[in-house]
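Complex shown without one protein chain; remaining protein chains in place.
Naming follows writing order (A and B), and every chain is counted from residue 1.
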Amino acid sequence: MLAQLAAEFPDWYPEWNIPYWLMSILRVVGGLVAVLLPAGGIVYIFLFKMMSFMQSRLGPMEAGPYGSMQLLAEVGKWMQKEDLAPDNADVRIYKMAPLIVLLSTFLLVVVVPFGPQAYFTNFETGIFYALAVASVSVLGILIAGWSSANKYSLLGGLRAGGQLIAYELPMVLATLGVVIQAGSMNLNRIIEVQNTGEIFGIGWIGNPFVITQFIGFLIFMIAVQAELTQSPFDMPIAESELVSGYMTEYSGFRFLIFFIAEFATAGVFGFIASVLFLGGWGVPFTWFGWEGISDVAWWMNFVGPLIMFTKMFALVGVIMWVRFSYPRFREDQLQTFAWKVLIPLALANTAATAILKVVF
Amino acid sequence: MTLTDRQQLSYIASQAADARLNVELETEGMTLNIGPQHPATHGTLRIIARLDGEQVVWAEPVAGYMHRGYEKLTEVRTFPQVTSLVNRIDWLGSFANEVPFILAAEKLMEVEAPPRAQVIRTILFELSRIANVSLFLGDLGVQMGAITPVFLAFRDREYILNLIEGATGGRFHPNFDRIGGLKDDLPKGWIQETKGAVKKLEEFCDTIDDLLFGNEIFQSRMRGIGVIPADIAKDYGLSGANARASGIDWDLRRDQDLPLSYDLADWKVWTHPDGDSWARCWIRLQETRESCKIVGQLLDQIPAGPVMTKVPRIIKVPEGEAWVATENPLGEMGYYVVSKGDLGPFRVKIRSASFNNISIVPWALKGVYVPDIITILASLYFILGDIDR
Partner (left out) sequence: MPKVPGLLKGLGVTAGILGKTLKNGADTVQYPHEKEAPPVRARGVIALHEDNCTACMLCSRSCPDWCIYIEGHKQLAPPRRAGGKPRQVNHIDRFDIDYALCMYCGICVEVCPFDALFWSPEYEYSEPKIADLLHDKQKLGEWMETVPEAPELEVGAGK
């Protein structure tokens, strides 16, 4: 029935001739929306509301209806604060560090497809690029920790360095299973494979890799939790111990940038995880009778982002739920967990996927 | 080959630079000041820790940033005024601070509170213990990054504080204990309310048990960390739950004969053989449950009668010395009161539990990692007012 409905839609792809300058503006605006909207949404829905409700309180209620403008109020407050740098800090790179962290978020969002044509760029090794760029933020955090000239920041920065590098590996290895199964590193191709595939002949939900790659999905989400330095992996920040770690000395809008980067990165990782494991922007193509990505109706370019946001919020919701419930690991336990549990498990998962891929 | 002057100079310069570099690479320890303004010290305790990497080589607590001189202040106050001072020592369980002082003064005056006052005193004492320790249980989570328990603790402690306020008028500083009894009787309906609140607190203990104590991450952070053997604990004068967690079966509520009515209730002193951080926290959880039990039982056994014996309107305590210690939420708290027959005490020595409990910090922190400093400090449980007085 859905297929009929889709067929009745006028079958015209809008042949818009968007001039180059307009395209560039669209991309910049789209990039800002794709980074800032998830960040704002996550902060409001999860940090302000879900956390408060889990603690039997209402959270911010005064700014705007149900406190929805609270984040804007906070931003206004941060912007007014003085941009301080400690005396002994290496001022130039100290001021640069938050920007590097935010930059990595923007670089990440570049490859995320939001629809069949709604992407910033679409290249063959998209997932490879995403994993490579994700580690740029480590650089910013290390810089922030070192240049603050503060012992807590130094400890936090070094912990962050160790942790982010340790958890990059299981993340890469977990993605490997997906790449093997999809047979491509292109993110749009991975989405296509998931939405056209079938599991044991049942095709109506497609083949989201979360089912076949469940272990990979778990490892990926745990690694994302650690990459985002959310509890129980928040050793680098550890506000009751290192007093916010590498962010200790930052104030004003530089702290704001760290703050935005933290939640925007959560959103972007949510996007990537939904692309890799939940079928991304797509719905199973058989519902509408599409054969492949070239058949997908043009309106998916507008519905796709909504689907992506829904999936992303669901995934980030789980991340935040865990964050609000668990205490944190100790640094050595955290490393042990990565190297002795996650990496062997991810390797085994990769090997098993490869064997099954050859067998079937 | 002959070297030009310039080449020679640059060679010397590079050698010197190498030498400088070698000196700089010689690693040395880092001294980390934890506090006086640090979220893990709940106040202004300062801990100087010398680190090798993340490992503590040497640590020392520096107390006194919040010294208020209560021992000296008591010398220029009258006996009724002193209670309003001393309930600010351990500000979370403040009614418990008044009791030993009043008992010491009563001992000198050779009066005893009527039975009704004794039972109500015991109930309020245990309620302040619950208020104190329930906040500890929530705070424990926040020290380790779990933010939810502390809000639950604040929520449920409110029921107890409301009760204390309902009976005494003061949420934090009741100033309700008087030499010879209590200031006032309970208001109507208080007993019924207390029964409800105690049930809520028992539920809170179960919630914390599920949310925090059952959590595998929490257990891996706590078990086997900061082990204090029984003999070391005795050497450093640990008391209260810290001592019982090291297997010392010693509880001043049970082991001494004071005009408090603990023997009316059926309860148990918990001990744990391990002596690690986990044991200390677990003992406190169990003690909160026991306290709920004690309060629940005593509420049905309040005898009828007055709450105040006959004491002169202007209290002059006869000459003499008295020492009374009770089992406070944090451990043994005692007052050594010297009176010269005046309106006020001549000298008061306050033995507060936290001061002795943190004296073990240099011993307990040796060789642990920085994250464990926080868990060990949290599990030793001190209150700054109780350290600095």
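Note that in this section a contact is a pair of C-beta atoms (placed from the backbone, for glycine too) under 8 Å apart; a residue touches a chain by one contact, two chains touch by 3 or more.
Computed from a predicted model, the values in this text were never measured in an experiment.
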Touching partners, among the displayed chains, of the absent chain: A, B
Chain not shown: contacting residue from B:Leu32, B:Ala49, B:Ala63 or B:Leu85: B:Leu85
Chain not shown: contacting residue from B:Gln7, B:Gln37, B:Asn162 or B:Gln256: B:Asn162
Identified contact with the non-displayed chain, of B:Arg6, B:Lys188 or B:Lys310: B:Lys188
Contact partner of the left-out chain, one of A:Leu37, A:Met61, A:Leu131 or A:Ala354: A:Met61
Given B:Asp5, B:Glu216 or B:Asp266, the one touching the chain that is not displayed: B:Glu216
Absent chain, residues of subunit B that touch it: 77-78, 80-81, 83-85, 88, 116, 148, 152, 155, 162, 165-171, 173, 175, 183-191, 207, 210-219, 302-307
Touch residues of subunit A, complete complex, unshown partner: 50, 52-58, 61, 321-322, 324-326
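Just so we're on the same page, only the chains that are shown with their structure count from here on.
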Interface residues, subunit B side, partner subunit A - complex: 30, 32, 38-40, 54, 141-148, 151-152, 155, 211-212, 215, 217-218, 220-221, 369-374
Touching residues on subunit A, where the partner in the complex is subunit B: 51, 54-57, 151-152, 155, 231-232, 234-235, 238-243, 324-333
